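Heads up, one of the protein chains got dropped from this complex, but the rest are sitting where they should.
Coming up: subunit A.
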Amino acid sequence: MTTVQATRAPATRPPISPPSLLRASSTIVWRNLLHIRRMPEMLLDVTVQSVMFVLLFAYVFGGAIAAPGADYKEFLLPGIMVQTMVFSSAIVAMGLTNDLQKGFVDRFKSLPVPRPAVLVGRSISSLIHSSIGVAVMAVTGLLIGWRVRNGVVSGVLAFLLLLLFGFALIWLGIWVGSLMRTVEAVQGFMFTVMFPLTFVANTFVPTESMPAWLRAVSEWNPVSAITQACRELWGNGPAAGADAAWPLQHPILVSIGWSVVLTAIFAPLAVSAFRRRSRD
């Protein structure tokens, strides 16, 4: 021990300049996107699966569903895109649980990195992931006859609303991902939540034909407001009828409202669950 003292060379340490939140987050985004590139099958949930949904509903069920004042395919596309965005919360949850489980979050935390970088990076890469899905949906839609009919501005606005909604749901994903111990548990839980959330809504069928109580639930479902907003902005369907619930009468404002409310509820829950998980 005494002899090695002389050979110690602390001078060989490289300069460490702890990265900013932005730089650390973008490094983590780079890493997460590299995962997608190496395992393109990770995209199946938002690509092949969603395309199948489109084809299934457009051609198998669609004929039996009467869409009010629009072609069913046009009616369907906004619904499917919202569903794809909802899935981003499952993507973020599974990714985060995996990183926690495999010790990756620990590794990041042992580095001089701003701690929120793990969450910020994860959210951004999940948004990119689900945006790829939305883009695939848009192309599929264009091929089968879906169009954006109300001009560029409202067209882009609808996509921004989708992103905002996806952002809000990502906090739900972070919350669930921080609470659960295995990817399988996350998957089971998220799909149990997301199926009723995306089906008990106006995504695939008009709500008018539902029993009164179910119709009320559907029309107050945030998914319905955002779907209705996209339909109106893209010109894929008429405004909601006079007997529809209040949120569908003001879908754009309500969509923004829901996104803000959901973020306000789930972001603090998510951050504290993640903190608690990563304190132990």
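As a working rule, a residue touches a chain if its C-beta (ideal position, glycine included) is under 8 Å from a C-beta of that chain, and two chains touch if they have at least 3 such contacts; residues count from 1.
Operating definition for what follows: contacts and distances are computed from a predicted model.
The protein name that UniProt records for the chain not on display, among "Nitrous oxide reductase", "ABC-2 type transport system ATP-binding protein", "Cytochrome c oxidase subunit 1" or "Histidine kinase-like ATPase domain-containing protein", is "ABC-2 type transport system ATP-binding protein".
Only one residue in the set A:P14, A:G63 or A:P211 touches the chain that does not appear here, and it is A:P14. Against the chain not displayed here, subunit A makes contact via residues 1-2, 4-5, 7-10, 12-19, 23-24, 27, 30-31, 34-35, 38-39, 102-104, 106-113, 278-280.
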